[in-house]
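Not every chain is included here, but those present sit where they belong.
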């Protein structure tokens, strides 16, 4: 199994209870606002601890309440991009992207790391931003930098929380294609949260449809189309099919 | 036809009042000294050694405070246990104590008849040495650094720390590479407050370290000594202290901006 | 730093009111023994005593009140005190006070008087003096006190700065003061505090005894007189 996600957690009144496995390298978490998508991603990244469960990605156990195991975040080696970007305010764009390259396992020198970081910025069409302070960036620019930062390290898997939501249409299209090519060539397991069915289509991802903390449907776009389990799935699929 | 005063003008008035209240005494001091006595005072034999000692000891104290206080401040900023608030109040307690009493307390802790001398062995060598000066300054000034730094750290976004960890940083490295630089302006202000407090420290030093010229007589103690004999001289020393302090405080504000690199 | 090379300095703890006199002695001593160094530390007598009790390495201890030395001797921390000087109490007024005052009784014409607190020697001696002058004056003055200060020099500073009109301090504090004047005290209410000095238990005897000797020599007496002290009868 590439993904084993078995989680039980409680956030205020919100209860999360998910138990699924998948062999698909690319997963798309979809679902209404507040259905628990970001919470799942944060638990896999290790930023939030589930009450109980078991997490495995690409054969590595990251968390297991049965085995009493909770791998430290930095040893999970995941390219994690949170919904709020969380750029480092004290570093310029280039150093933000280079940040992870200076840590193990990459462990590059400052110069090498910056060289690499430049390439990562190029992939999201943002070389021009290298010397800028994060607080001067526009919303879409921030999102690109956050994405480049997650892609720059050599992770075991990618966790992307709505990575394209603030991009303009041209960029969204081109970054989506870049991402698809990148994932196809590296086979990197990827979990992406999105509200845009075109992301799912471009990446050929398997969808996990969440509702109120539970997975209510799982399958490819085709399978969802064949038997949409609820109104949300219908709306989600319809959004790609033209003006409403 | 009087206009209702705006919030802005009231605020300006209040702020201005405080600035005047804080600056006026120093101006009075300056006016009362006169330039002639200024140059005479600065060539007094007490001045040089006291200044050197003050600079040396406060530098050491500041290093000790920052090294010991930064981890504590981080813990205070992240912890949400009950114990945290207790530790926070405990750590703040030395501020409440008159420094002279802290000096007595330090003597009773580390002195020959100290309550802990049977436990910790012969620490009798600490009081009345330069080490004692530094310890007195640390105890008096550290609370200000710890509280200020904890406040600065509280503003460090935990999601950002999560990203740093996820990018491969151990907690310690994430702390050094993200939390500290992100909180740097606040840490510098806290450090400058603590340093200023250490520089002005008098009561605890007098009791715990004594008032030996060239050995434990810091500038505030020299000022105290001069105050007994010649108020004018004390005023001149104080103005020198204020000038030095003001300069270094300004430096501590300008420096972190340069360090951060991003304009 | 030790400007005079290897020799250990003679450390002298002295009451704040002895500051100028002992600074003069230090100079004389270092002139006589050019290879030796004297270190002076001034504070209130009680602070000095506490520091000795807590293990301060000191050679000589001089206070304005033999009590402190007696108690150190009782604990085996110091030698029996040697009286070395007598001071006198002085009633002082500033210019404002001078307008209302001819003699001691006129203190009752004033409204801002400062004394030492009951815990410090200068305060205790002042109370002694006032009660010798008569209960009426004593209670009248006490009623006009606006502050009880913790050292003679603080008392003096309040009069010099014009905050108080009159105060009771030591004769020796009048030397080197600004803008204040002593008024005559009737013979029957004079109080003469005796200053004492002890060798501490930790003393390096030879060098310290040399200092003691100097203090009690004619040179020493001359210096003490120059700062307003008198010989022990």
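Labels for the chains are A, B and C, by order of writing; each one numbers its residues from 1.
The rule is short, and it goes like this: a residue touches a chain if its C-beta (ideal position, glycine included) is under 8 Å from a C-beta of that chain, and two chains touch if they have at least 3 such contacts.
Predicted, not measured: the structure shown is a model, and the values here were computed from it.
S.K.: With only one chain per type on show, what's the overall stoichiometry?
M.R.: Expressed as a formula in the displayed labels, the copy numbers read A x2, B x2, C x1.
To be clear about the criterion, only the chains that are shown with their structure count from here on.
S.K.: How would one label the connectivity among the chains shown: line, ring, star, complete, or other?
M.R.: Chain contacts: open path, no cycle.
S.K.: When you take the mean of every protein CA atom shown, which chain's own CA mean is nearest to it?
M.R.: Answer for the innermost chain: B.
S.K.: Quick one: point me to the chain whose Cα centre is farthest from that of chain B.
M.R.: Looking at centroid distances, A is the chain farthest away.
S.K.: Centroid of chain B to centroid of chain C, CA atoms only: how many Å?
M.R.: Once rounded, the distance between the two centres reads 34 Å.
S.K.: Centroid from C-alpha atoms only, then distance chain A to chain C, rounded to Å. What do you get?
M.R.: 79
S.K.: By residue number and range, which residues of chain B touch two or more other chains?
M.R.: Not one residue of chain B touches more than one other chain, so the list is empty.
S.K.: Residues of chain A touching 2+ other chains?
M.R.: Within chain A, no residue contacts more than one other chain.
S.K.: Touching residues of chain B toward chain A in the complex: what are they?
M.R.: 157, 159-160, 162-170, 173-174, 177-178, 181-182, 184, 260-263
S.K.: Going by the contact rule set out above, which residues of chain C touch chain B in the complex?
M.R.: Residues of chain C touching chain B: 1-3, 11, 13, 16, 19-20, 39-43, 47, 50-51, 53-57, 151, 153, 157, 160-161, 176.
S.K.: Show me the residue ranges of chain A that touch chain B in the complex, using the header's touch definition.
M.R.: 42, 45-47, 72-74, 76-80, 82, 84, 86-92, 99-100, 103-106, 133, 149, 153
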